[in-house]
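Excluded from the complex is one protein chain; the other protein chains are retained at their positions.
Going in written order, the chains are labelled A and B, and every chain counts its residues from 1.
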Amino acid sequence: MSMKSYRQELHFRTDKRRDFINITPLVRNVLHESGIKDGLCLVNSMHITSSVFINDDEKGLHSDFETWLEKLAPEKPYSQYRHNGFEDNADAHLKRQIMGREVVIAITNGELDFGTWEQIFYGEFDGMRDKRVLVKIIGE
Amino acid sequence: MSMKSYRQELHFRTDKRRDFINITPLVRNVLHESGIKDGLCLVNSMHITSSVFINDDEKGLHSDFETWLEKLAPEKPYSQYRHNGFEDNADAHLKRQIMGREVVIAITNGELDFGTWEQIFYGEFDGMRDKRVLVKIIGE
Partner (left out) sequence: MSMKSYRQELHFRTDKRRDFINITPLVRNVLHESGIKDGLCLVNSMHITSSVFINDDEKGLHSDFETWLEKLAPEKPYSQYRHNGFEDNADAHLKRQIMGREVVIAITNGELDFGTWEQIFYGEFDGMRDKRVLVKIIGE
């Protein structure tokens, strides 16, 4: 088969500093638009204070993620981080390393090749501003 | 060259809640079956309470991983996590974020293009049930 490629950006602006958004339906729409039936799909944050990751769509778990990430990389006091001279988002850069920048997803028979509970999330750690997620698909 | 694709699932059921399994020989077998000589190989957990990662095949280190992950995201008390209303595996969802969902491996000359010590592991954090790992290879 001969290689095809498709690219699209998703746009987000959260009301809160931190939030988790299920972007699975958006990524699936991009895949179907692409017409690609078999290959690999990269989904990555185009920013360095947010994440794309795969986990469970369950509100209690998202609350646990929030509490846990605040324990591992607390937002405050801002003065604890050297990055926070003109910024206040050092914690967001750290949180994003734990949750990851990107996921790579197999495409099979024109669908996201997922286990039962896999859902794709945009994880925002420095929100209330315009952010972008890149979807890039290569295959046939 | 023209693009080829190959897909196979690996199946696991651990005896313990948490375990690390070296799956490098299994992934290598899938690669050789595929006949693909050059490209990219995605290996990902199809579950959200387990990981695929690359590190050292050394028993002391695996014991260190277990101790460390329990310190960063303790299993108990179960009641510390809001996800644990009907579940008891919130810690497994957190541990999986640290260890990662997937690896992408270069394929060169029909082999996994690895450094000397790189080995692929399935990291189980909520075991004693049937689990699947996806191997998807694209290339030529």
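The working rule: a contact is a pair of C-beta atoms (placed from the backbone, for glycine too) under 8 Å apart; a residue touches a chain by one contact, two chains touch by 3 or more.
Quantities reported herein were computed from a predicted structural model and do not represent experimental measurements.
Peer 1: Just name the one of B:53, B:81 or B:122 that touches the chain not displayed here.
Peer 2: Looking across B:53, B:81 or B:122, the contact with the absent chain belongs to B:53.
Peer 1: Can you list, in ascending order, the subunit B residues touching the missing chain?
Peer 2: Missing-chain contacts on subunit B: residues 1-3, 38-40, 53-56, 58-61, 63-65, 68, 72, 98-100, 103-106, 108, 113-118, 138-140.
Peer 1: Tell me, which residues in subunit A touch the chain that this view leaves out?
Peer 2: 2-5, 7, 40, 42, 44-48, 72-73, 81-85, 90, 93-94, 96-98, 100-102, 104, 132, 134, 136, 138
Here, only the chains that are shown with their structure count from here on.
Peer 1: What's the distance between the Cα centroids of subunit A and subunit B, rounded to whole Å?
Peer 2: Subunit A and subunit B have C-alpha centres separated by 20 Å.
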